[in-house]
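All protein chains but one are shown at their positions in the complex.
Up next, chain A:
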Amino acid sequence: MKIEWTQANVGRRRFLKGATALGAATVLPMGWANRAFAADDGVLRVRAYGDAQNMDPAHSVGVVEEEVHASIYNKLIQYKPGNEWGWQLDAATMIEQVNPTHIKFALRDDIGFTNGFGAMTAEDVKFSMERIVDDATDSPNKPDLGPFSHVEVTGEREGTIVLNSPFAPIWSIALPYITGNIVSKAAVEAAGGRIGADPVAESGPYLRDSWSPKEKTVLKRNPDWKGDAPTWDTVEIYPIDDENTAEIAFEAGELDMTRVSLASVERYRAGVPNGGSLVEKPSLYYVWMGMNVEHPKLQNQKLRQAIQHAVDVPSILEAAYFGAAEPATGIIAPGLAGHRAESLVPPAANFEKAAQLLAESGETNVTLTLDTLNKTTFTTTAQIIQATLAQIGITVEVNVLESGAFWASGDNENLQLVLNRFSMTPDPYYATSWFTPEQIGKWNWERFNSPEFNEIHESAAAETDIAKRAEMYQRAQDLMEESGAYRFITHEATPVIHSARVIPALRPDGLSLLRYFGKAT
């Protein structure tokens, strides 16, 4: 076949005309798509900061996957949306703590698993919890179950959770969070004991309809769900890592809800586009500057205390957190048992006291390194610390690290100062567990070694008297601060914007509970 090539007569003007027409043709369908989206109010579009890749709760890596798991699976109890931490019944019709180590439950009789795996039974609850603590499963979430022993099945839908010792976080972490998800024993066993990227059987108000890696997860209403019907027919979850990108997508009408950057809070306080609203929730994260007490340069407690007093937290919050976050008083955020109303070292720097403590320490010509992640928030914070410590004559060299190198600092004995941020679940037990002597060389980067702290950590987990437990955690944070190894900075904040057509259901820390989202009328 002979193909004859002829020269196209494309002049500059013709090219421009063609390009304009092509551009218009490209833009027009987008406009129509937006209109269609606005009219179709059965689809809720939300942003997640990561992609939910694993449908096995035993191997869930955190909130991103839990957002999907909490929609397609059930737990005995779920977190309640609102401003105060609490739980509500989900798959359980009854649950009660009969004694400090035994919790009785009864399941609803109208919950079934998809793919023909039958009704949910107490055997499924037993299987789901016990497989997480089974060493063969190698679940990273095993610590969340603490001293969980086993589940005694007493009837088709009745059972008793048995603990080896009292464990207060069972109600705040173990049951309503990742480890509380109930999977089908028959389905998991049929799949060879492991759930991968696809759920083997679902039971929640939503079913995972599709997943396009790094693009979109689509949840559709479960037609067999007998509980309160979810308001939205479809939920589309878009993994968008960058908050600026998510904000632009929201303002373009492509998203109904997203977390926004702290830098944008001031702008959204003045008004959210398209009649949307800004919700500002406190966060559970905690940010602090740590000091390695075993490093030869930082073994002097007076020097560490001088550093504590020379760090000006309000300046950090103003420049790095744009005035949208409050100072932290410790590692336990407001709203949780053990939160301290005030820290021992006030947030504002006291340079006189710092200079006095430095003089008492007898240290001169102090030069230190401050390790931090290569994120603008942290490098900004580090530079303020550098500038404020310079005021009492301490020279700080900021050492910026990429995430791989930074998170491998646990066994770095040469670490001096470090700017750090840990995530948190809604129980103080989770916070103190990283600072025990056992964690030295792992997550206790300050090498803070306090037997009293360790004793509190262990006994407070078993304490069921809330007031007494709170006092214990407050004392634990006093010990951390008195050591001079910690300068607490902030718990950050979770600002969320949502469109006018959505009534969001958020945990007190601003994370989504998708199954409870409502529609504005």
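By our rule, a contact is a pair of C-beta atoms (placed from the backbone, for glycine too) under 8 Å apart; a residue touches a chain by one contact, two chains touch by 3 or more; residues count from 1.
As a working rule, contacts and distances are computed from a predicted model.
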From "Transketolase subunit A", "YciI family protein", "Xanthine dehydrogenase family protein molybdopterin-binding subunit" or "ABC transporter permease", the hidden chain's UniProt protein name: "ABC transporter permease"
Taking the entire complex into account, which one of A:Ala405, A:Ile440, A:Ala462 or A:Ile503 touches the absent chain? A:Ala405
Considering the whole complex, which of A:Ser149, A:Ser277, A:Thr379 or A:Asn449 touches the chain not shown? A:Thr379
So which of A:Glu247, A:Glu446 or A:Asp509 would be touching the chain we can't see? A:Glu247
Provide the residue numbers of chain A that touch the chain removed from this figure. 244, 247-248, 261, 263-264, 267, 315, 318-320, 373-377, 379-380, 382-384, 386-387, 397-402, 404-405
